[in-house]
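A single protein chain has been removed from this complex, and every other one stays in its place.
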Amino acid sequence: MAIRVQREDFDVGAEITALTEGNPSIGGVTSFVGLVRDMADGERTSAMTLEHYPGMTEKMLAEIDAEAHDRWPLEASLIIHRYGRLEAGDRIVLVIAASPHRDAAFEACRFLIDWLKTKAPFWKLEEADDGATRWVEAKETDDAAAARWETNTGTRKAG
Amino acid sequence: MAIRVQREDFDVGAEITALTEGNPSIGGVTSFVGLVRDMADGERTSAMTLEHYPGMTEKMLAEIDAEAHDRWPLEASLIIHRYGRLEAGDRIVLVIAASPHRDAAFEACRFLIDWLKTKAPFWKLEEADDGATRWVEAKETDDAAAARWETNTGTRKAG
Amino acid sequence: MKILYFAWLRQRTGIGEEDVSPPESVRDVASLVDWLKQRNPAFAEALADTSTLRVAVNQEFASFDTALNGTEEVALFPPMTGG
Partner (left out) sequence: MKILYFAWLRQRTGIGEEDVSPPESVRDVASLVDWLKQRNPAFAEALADTSTLRVAVNQEFASFDTALNGTEEVALFPPMTGG
């Protein structure tokens, strides 16, 4: 139910607490933090710059979040995605899903991160140790992960 | 790779940071926090007391954790389980799994929480608003959740 | 032999932990439970329904036919409800 696109780092514990405090019907909170790895696709990287499409990013994240709330009985959720230059070990993204039951919390959290990888307009420019840069290519495994969540609604044919 | 059984509360953000800091091969961290709900099985509860089997608890949690490391390429993991009296909204359990890849982080985290629900010797005594207490009964859904992770190793018959 | 009781088994027997010296005829968990039950009515009642009883021997899950040599730590408890 909350979306933030920001340059700044975030505090995972504080966000989980803020999301759950005062709501004792929450029984389980699943969170995912994505971090900049020092190794991507076998290439050593020291940093990356995340570019995004201001306006559309917030819109797409809000749509993905709304869909998670339609699909699972969530009490609260949060997506924070950073942009700008990040170094190895830095946090990139945070997804939190809170529900009375742990199944819903896990599934919604994974849905959100799988889905935003293919639907949120972000692009990563990696910097190698020698300063060379390259745009990260979209992974087929990410498309496959997102496709798992596709429903058949509206695609069924008559006859 | 770390197990803690304690009365004290824990700080989710600090634990995730401690687990990931200085290891830039970690790309994804999934965490789960279990909280005391004010409603359990349709009954209003105000608090609960968690009893455990000191010694065996640590042993079983360490075994479950080792199994997660055998199954998934984890860089780090943590299980904290509280005991003693807890009130609605209090944190009960924390599970963190960190891996180069998010699939492994999600699956290992869920394996750990599913498995410890059926393998770790904890028992919940719930207190209703009127002070009446009742021992929580084991849920079949928890057994089913844990059973999903059972491997077929050793159960295949010859012939 | 050290016997531990947890959750409602502890409440119903009125004991969390005891040291016992069962006779030589007690060679497995099943015969231990039978012997514990015949000592007094509270134990007979608490341990009546063995379908809800879980057992650990030396802090490892065990079954009713697990053999005992008289020196073990045996724990009796209902199905677990942690997490």
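Per-chain numbering from 1; labels A, B and C assigned in written order.
Simple rule for what comes next: contacts are C-beta pairs under 8 Å (C-beta built on N, C-alpha and C of every residue); 3 or more make two chains touch, one makes a residue touch a chain.
These numbers were taken from a predicted model, which means no experiment stands behind them.
Under the touch definition stated at the start, the shown chains contacted by the missing one in the entire complex are A.
Checked against the full complex, the one of A:Arg7, A:Lys59 or A:Arg85 touching the unshown chain is A:Lys59. Residues of subunit A in contact with the chain left out of this view: 34, 50-53, 55-56, 59, 81, 92-93, 113, 116-125, 135-139, 142.
Just so it is clear, only the chains that are shown with their structure count from here on.
Separation between the centroids of subunit B and subunit C, computed from CA atoms only, is 26 Å.
Taking each chain's centre as the average of its CA atoms, subunit A and subunit C sit 49 Å apart. Each chain gets a centre from the mean of its Cα atoms; for subunit A and subunit B, those two points are 23 Å apart. Residue positions of subunit C touching 2 or more other chains: there are none. Annotation for subunit B: residues 34, 113 touch two or more other chains.
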